[in-house]
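Left out: one protein chain. Kept in place: all the others.
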Amino acid sequence: MMVERTPILDTFTYVFLMAGICVVGFPIFYAITAATLPLDQVARIPMPLNPGDQFFVNIQAAWNEGNLGRQLINSFVMAAGITVGKIVVSMLGAFSIVYFDYRFRNVAFATVFCTLMLPVEVRILPTYEMAANLLGPLQWLLDVLHLNSLVQWVAGNNIEISLEWSLLNSYTGLILPLVASATCTFLFRQFFLTIPEELCEAAKLDGASAMVFFWKILLPLSTTNIAALVVIEFVYGWNQYLWPLLITTTPDMTTAVIGLKDLIPQADDIPKWNVAMAGSLLVMAPPVLVVLLMQRWFVKGLVEREK
Amino acid sequence: MIKRSHFKSNGLAYLLITPQVLVTLAFFYWPAIQGLLQSLMLSDPFGRRSQFVWFENFVRIFTDILYLKSVGITLFFSLAVAFTSIIFGMTLGCLANRALRAKALIRTLLIWPYAVAPAISGILWLFLLHPAYGVVAYFLKNVVGMDWNPLLNGNDALFLVVIASAWKQVSYNFVFFMAGLQAIPHSLIEAAAIDGAGPLRRFWVITFPLLSPTIFFLTVMNIIYAFFETFGVIHAVTQGGPGGATNTLVYKVYQDGFVGLNMGASAAQSLVLMALIITVTVLQFRFVERRVQYTT
Partner (left out) sequence: MKGKRGSTFIAVMLAMVLLAGQSFAEPITIEWWHAMRGARGETLDKMVKAFNDSQTEYKVVATNKGDYGEVVNAGVAAYRAKKHPHILMSFEVGTMTMMLSGAIYPVYQLMADQGFKIDWSSYLQAVLSYYVDEKNNLLSMPFNSSTAVMYYNVDLFKKAGLDMPSKTVPLTWEQMAEITKKLVAAGAKKGLVTTWQSWIQIENYSAMHDIPFASKANGYEGLDCELMINNPKVVGHLERLKSWMADGRFSYEGREYQGPNAAFVAGDAAIMMESVSGIGNVNKNAKFAWDIAPLPVEADMKQPQNSIIGGASLWVMKGHPKEHYKGVAAFMNFLAQTDMQELWHMETGYFPITTKAYESLKTKGFFDKIPYQEVGIKQLNRTVPNKNSRGIRLGYFVQIRNILDEEMELIWNGSKTAQQAMADAVKRGNDKLREFEKTNK
C-alpha cells in the first residue's frame, strides 16, 4: 500500500506519535502516579514521578469517604436513562419528520432544531423551577386567567386548585430535562435522508404499515448509529455536573461526579491529592471503558454526526 | 427536507413527534422565555422584588468596557483553542494514518480523553498546572528557566488555559481526521507520487483540500466547546485573572450569576451567549445542508 519507501519519515512518524501519545496521556499518568503515593510524597513539590505502593489504600479511602458505591449506581442509571430516552425520543421524532408529510412538519422540525447546542448551563434556574413543578406553567395559566375563582364560583365552595408534580430527588428529574436536546434527532434525520427511497417504496408495495417499516427496516439499518449514540450519550450523561447538583438534595441521589467533589481539597483542607486522584480514576473509569470498548462504533458514529 | 416516498399523514405522525416536542417545550422553551423576561428586569434572586427595566441590563453590559474586553478575550481564546487542538489533532491523525503497525492501539491511546468529564479534566489540569504546586509549572520555571508567571502575566495565564482546554478536544479532532484521511482514495495519492510529488507536497495539494470540510466543521465544534465547556478549567486554574486576562464570557456568567447572584445581568449575558451560539449553529447548518449530497 505504501506509495514509496521513506524510512526516515517513518521513523519520524513513530517518534512523533509516541511523543503525542505521551503528551495526551501525561495528565492521566500523573493522576495514576499521584493515586499510588502516600500523602507526604504527593504534597512534595515537585511530586515524584515514580509510583508508590499506596494505590489500593487510596482507592479504598476514596471509596469509603465519598459514598461512591451508591453514587456510581446513580450515575449509571442517569447515564443509561438519558441514553435510552434520547435515542427513543429522537428516533421516533426523526422518523415522523422524514417519513411523513403533514402540516406542522416544518414547524416541528424548526422547534426542535433551535435547541441544538444550547447547553443546560445558560438556562439552569428556570429549568430547575420547571423540574420542581412540571405543572408550573399550567398553574401560572390558572393564576393569570383567575380560573381558581371561576372554579370556586361554580363549585360554590372553597376549592383551591394547586397543581404540583415535582421531579426533585428522582431519577426522572435527573434524566428527563437532559433528554431535551436536538443533537440525536438531527443525526437520525440526516441518516434517514441517506437511506435509499426504494426501501420505503418496496415496503409500501408489500402493504407494510409505517410502524412495520420502522421496526423491520429502519431499526435494523440504524444499529451502527444507535451504537455510536449509546457511547456519546452515555459519556454525556455520566459527565453531567451542574444539573444533578441542583436537582438532588439527598446524598443517596447524587451522582459520582458530584460525590467526587467531596474529595477535592477545599480552601485550607489538608491536600489529600492522592485520594482525590484515586477517586477521579474511579469516576472516570466507566465512560472511558465504554469509549474504548465500543471504539469502532463510536468513531463511526461520531463522524456520522458531521454529515 | 422529506423523503420523496413517504407515508400518508394520519394521527401517527403527530404521535411520534409528540414526546420530542413536549420535552423541548417544557425544558427548553419555557425556561428560555423566563430567561428572556429575566434579562429585561432587575430582580433579586429570591424572586421577591423585580422591576421591568427594558434594555437597561443590555445597555449596562455593552457600555461596560470590561465586558467588551471579555468578548475580545473570548473570541481570541476560542480561536486559539480551536487552532491548537485542530493542529494537534490533524498532525496526530496524519501520523497515525501513515503508521502501518498498531493502528488500533494508537487510536486507543489517543481517544480516551474524550470520555473525561469537564469537571474532572479541570481537576487534573489544576493539579498539573497550578502555579504553586503543579509539576508542569515547576518544570517550566525551574528546569526550562522560563520567566513564566501566570499569576501576574496575562499572556502566560491565557496560554495556560488554552493548553488545558485544547487537550480534551485533541482526541475528538483526532477521530475526525483519522476518518477523513481514510476516506481519501489511495489512487489519488499514488498518482501524485508517480508525478514526483513528495510527502509534504502531497499533503498540501491533495490531503489538505480534501480535509477542509472536516476542518471547517471542527472549527465550529471547537469554538462552541471553548465558549461553553471551558469554565471548569478557567475556574480551577486562573479564576479569570490576572486582572481579567482570562475572564471569558461564560466564566463571567458563572461569576456574576451563579456566584454573585446578579440575576438580571447574568440573564442578559446568557442571552448574548445564546444569540452568538445560535448564529454559529445556523451558519453551520446552512453550510452543511448545501454541502452534503443526499441520495435521491
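As written, the chain order gives the labels A and B, with residue 1 at the start of each chain.
Heads up, the rule we're going with is that a residue touches a chain if its C-beta (ideal position, glycine included) is under 8 Å from a C-beta of that chain, and two chains touch if they have at least 3 such contacts.
These figures come from a predicted structure and were not determined experimentally.
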Selected from B:Pro19, B:Pro199 or B:Gly241 as touching the chain missing from the view: B:Gly241
Hidden-chain contact residue, picked from the options B:Leu15, B:Val259 or B:Ala275: B:Val259
Interface residues of chain A (partner: the chain not displayed): 39-40, 43, 45, 124-125, 128-129, 132-133, 166, 168, 245-246, 249-251, 258, 261-263, 265-272
Missing-partner contacts on chain B, residue numbers: 42-49, 51, 60, 66, 130-133, 151-154, 239-244, 255-256, 258-262, 264-265
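FYI, only the chains that are shown with their structure count from here on.
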Contact set on chain A toward chain B in their complex: 1-4, 6, 9-10, 13-14, 16-17, 20-21, 24-28, 30-31, 34, 43, 45-47, 49, 88-90, 92-93, 95-105, 108, 111-119, 121-127, 129-131, 134, 137, 176-177, 179-180, 182, 185, 190, 192-197, 200-201, 204, 210-211, 213, 235, 238-239, 241, 257, 260-261, 264, 271, 273, 276-277, 280, 283-284, 287-288, 290-292, 295, 298-300, 302-303, 306-307
Touching residues (chain side chain B, partner chain A) in the complex: 1-9, 12-14, 16-17, 19-21, 23-32, 34-35, 38, 88, 91-92, 95-96, 98-100, 104, 106-121, 123-125, 127-128, 132-133, 135, 138-139, 167, 170-172, 175-176, 178-180, 186, 189-190, 193, 199, 214, 217, 224, 228-229, 232, 250, 253, 258, 263, 270, 273-274, 277-278, 280-281, 285, 288, 292, 294-296
